[in-house]
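All protein chains of the complex are present and in place, except for one that has been dropped.
Chain naming follows the written order as A and B, and within any one chain the residues start at number 1.
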Amino acid sequence: MSKLHTSRRGLLKGSAAAGIALATPTIFTSRAWSAGYTNEPTGGTVTLGFNVPQTGAYADEGADELRAYELAVEHINGEGDGGMLNTFSSKALKGDGVNGKKVVFVTGDTQTKSDAARASAKRMIEKDGAIMITGGSSSGVAIAVQGLCQDAGVIFMAGLTHSNDTTGKDKRANGFRHFFNTEMSGAALGPVLKNAFGSERSAYHLTADYTWGWSQEGSIKKYTEELGWKTAAAVRTPLGAGDFSQYITPVLNSGADVLVLNHYGRDMVNSLTQAVQFGLRDKQVNGKDFAIVVPLYSRLMAQGAGENVKGIFGSTNWHWSLQDEGSKAFVKSFGTKYGFPPSQAAHTTYCQALLYADACQRAGTFMPSGVGKALEGFKFDGLGNGPTEYRADDHQCFKDVLVVKGKENPTSKFDVLEVVEVTPRAQVEYPASLLGGELGPYNDGA
Amino acid sequence: MKIFEMNKSDAILFLCFSAAILAGPILLTPIGAGYPDLLQKFAIFGIFALGFNILFGLTGYLSFGHAAFLGVGSYTAVWTFKLLSMNPIPAIILATVVGGLFAAAIGFVSLRRSGIYFSILTLAFAQMSYNLAYSVLTPITNGETGLQLAQSDPRVLDAAFGRDYGAVLPSPDFFGISMSGYPGFYFCAIMLIICFFISMRIFRSPFGLMLRAVKSNQNRMNYTGLNTRPYAQAAFVISGMFAGLAGGLMAVTDPLAGAERMQWTASGEIVLMTILGGSGTLLGPVIGAGAIKYFENIFSAFNEGILMNAFSFLPESLQHLAVGITSLFVGEGWHLTLGALFMLIVIFLPGGLMEGFNRIRNRFLKRSGDGSGGTADTVPAAAE
Partner (left out) sequence: MDAILLQILNGLDKGGAYALIALGLTVIFGTLGVVNFAHGALFMLGAFCAVAVKAFLGFEKVTLDPENLTAWGTASEIRQPYIESWFGEFGTTLLNYSVPVSILITIPVMLLIGIVMERGLIRYFYKRPHAEQILVTFGLAIVAQEIVKSAFGANPIPQPAPDAARGMIDFGVAIGFEAGNVVYPAWRLIYFLFSTAIIAAVFAFLQFTTFGMVVRAGMVDRETVGLLGIDIDRRFTIVFGMAAVVAGLAGAMYTPILSPDYHMGMDFLVLSFVVVVVGGMGSLGGAVAAGFMLGILQSFASMNEVKNILPGIDQIIIYLIAVIILLVRPRGLMGRKGQMEH
């Protein structure tokens, strides 16, 4: 019963104060509009808004994000074992909250829908006085909430969002992303795929028919074609198609020898399961072993595909089996509290919460422009991804990318992926101008 | 003017309704709903539900695709902001008109059938709109990400009047009054009051009577030599315009339009709102819309910390038990509460929430009146 385990005590401490705040009518205090910047904290606490999917297909991922946030809040407030605060290269946080204020939080359900996510974020800002919004499990939601936070004048720390647009075409000054993107996935996977499968390959893409899918398809094509691969076909599949057989059978006799599944979540679980069912993993084409690639892996979702992930390559932001000090500290802290290892979604949201708190502490304020300046160009280490930099030009973190493979002999149900290669940061870096978009000025709100 | 004449009880109802809406920020604060975004949603979905009720409540035609008109209204409004002006007036006018036109086209085809065949036709059109908006029509709709404003948009009218927004992303404003926060709510609230008035006039008009006749027996109507289709079509277009207006207002208070607004679940939601509140009644749909939005936004926000606090008066072991039980129904379990609520309402109050109010009122009136104590309350126009 992981769920009961999740929150009871941590939440009690974390949001007791927020609970009281909920009861106070804000219309009379008009906290939101009188201060120097939106929701400037005036009491002894500062409120963060954790906006994660609690219903719908990504509810488990959202639950894991929430667990990580609770852990982060504990650590920032000086409770628990301190987790990655001990390995974090910045020592600004002393375990006594942020800027002398205790951190409390409010939660909400994004339902993985833009409208619901914005409504939930607005509640946190307008009613609960949240100074920062973070979380989410899809790019559509991340971009929608990021835009909202820009308008409202609060900081947005993106959760799991992999589309280039979040820090590309749709980037905003108030938004920051720790997670990697499709461009980096492509750059990291390309060379590994070449080593594993050679340069004479013909790839068949099945792509989820929405912006993230196209973005993923584009970067894999770009980097594999550079290495000499051909693209046999790129077929768009409707989101949530369920049964993908009608898209998979044409692959069988197409002459292609690699299948790239640009799908995430349930689509990935279903298309991969079905591709394996159609014998593609054991197939021989042109005298070569047929290969399947899943550019964006999520360990939680890989569990849903069961044995079908064995030997399948992909990329991921972080994996709990990493052996650096930061990752070990985080896994220990999370595992002790909840009894199972954290997912990459949990890791990125934990890091985002810590990075935000640290930036506020270093800036000495919660004002978005001040916090933003402290994050821009910030170089750090010890958060599980090696030396990392928050690039000032597009508010995107640059760090090593993990190329992983489905494990052949898993030792537990959490042990489904193994790290094949850690692609160094230099190899996945790209100029900020590549993806377009304008950050614009910071908005501190009212 | 004749159109503004109404009998005394209607006038009282209208005045009370207006007063309650305008006092919303104060009245709803004690239950935690007194903040701008939720108040705006109450007003917007109230308009949507009022419109839906003109079709469903009066004619009995159950449309399962009304979210398409809302979505089209939103896209129209955002495009108006981008191309013409940040003033909400052109945006909502165009949203209403385009919503109406879209409804006219879909209604023209769908109303050739009745009953569930009609429902499935509207559902099919809405799902096609949603699927295409999400994928193939991305150049117009910006797909999954949703259509957003950009600083570089042309805004022809604003430029013509010499309005320059500088380097920041503009947001909609009504001659200088920003449309976010409470001003945005009051803008929506006034629209809601106007829509309520219109809907009231339709209910009381000969046209409304005709629509009810369509519901009670279409065949008989047809035998009298009267073609009922134009009446149904008119009701369909009117409700499409209400939906378009609601969609436009969503964009006014929050300038973003996403495809998922058109999904069948969104169409289903408005059906549920109307039935939950009491279809065919004037006030019911607005109340139903409010109830569902309240659950979605407030119940989903309760986490265990808040519950622990709420039950802190209990001894610790009981406190954990109480929290364990309640947490199934709030936070990530808010859907469960919603599902259970649907069942309870429809089992015990077949006419929706409005019937509940009527029963209470009748009981009260009876006690002070004749005192007959009978329970044979008349059910307000049940839905079909």
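Observations, loosely collected:
Assume contacts are C-beta pairs under 8 Å (C-beta built on N, C-alpha and C of every residue); 3 or more make two chains touch, one makes a residue touch a chain.
None of these values were measured; they are calculated from a predicted model.
In the complete complex, the residue from B:A19, B:I116 or B:I360 that touches the missing chain is B:I116. When the omitted chain is restored, the residue from A:L48, A:A173 or A:A305 that touches it is A:A305.
In the complete assembly, the contact with the undisplayed chain comes from B:L338, out of B:I21, B:L55, B:L338 or B:L353.
Screening A:V46, A:A59, A:M132 or A:A374 against the full complex identifies A:A59 as the residue touching the chain left out. Touching the omitted chain from chain A are residues 3, 56-60, 63, 209, 233, 235-238, 240, 242-243, 245-247, 249-250, 252-253, 266, 269-270, 273-274, 277-279, 300-301, 303-308, 320-321, 328, 331-336, 339, 341, 411-412. Summarising the interface, chain B meets the missing chain with residues 56, 60, 62, 109, 112-117, 120-121, 123-125, 127-128, 131-132, 134-136, 218, 264-265, 268, 271-272, 275-276, 279, 328, 333, 335-336, 338-343, 345-347, 350, 382-384.
Keep this in mind: only the chains that are shown with their structure count from here on.
Mean C-alpha positions place chain A and chain B at a centre distance of 34 Å.
Those residues of chain B lying in contact with chain A across their complex are 25-26, 29-30, 32, 34-38, 41, 131, 134-136, 138, 143-146, 148, 151, 167-169, 171, 180-181, 250, 254, 256, 258, 260-261, 296-297, 300-301, 303-306, 308-310, 320, 323-324, 331-332, 334-335.
Interface residues of chain A facing chain B in the complex, by the touch rule stated above, are 4, 7-8, 11-16, 18-20, 22-23, 25-27, 33, 54-55, 59, 62-63, 106-109, 113-116, 118-120, 122-123, 126-127, 138-140, 143-144, 147-148, 150-152, 163, 165, 170, 209-212, 236, 238-239, 438, 440-441, 443.
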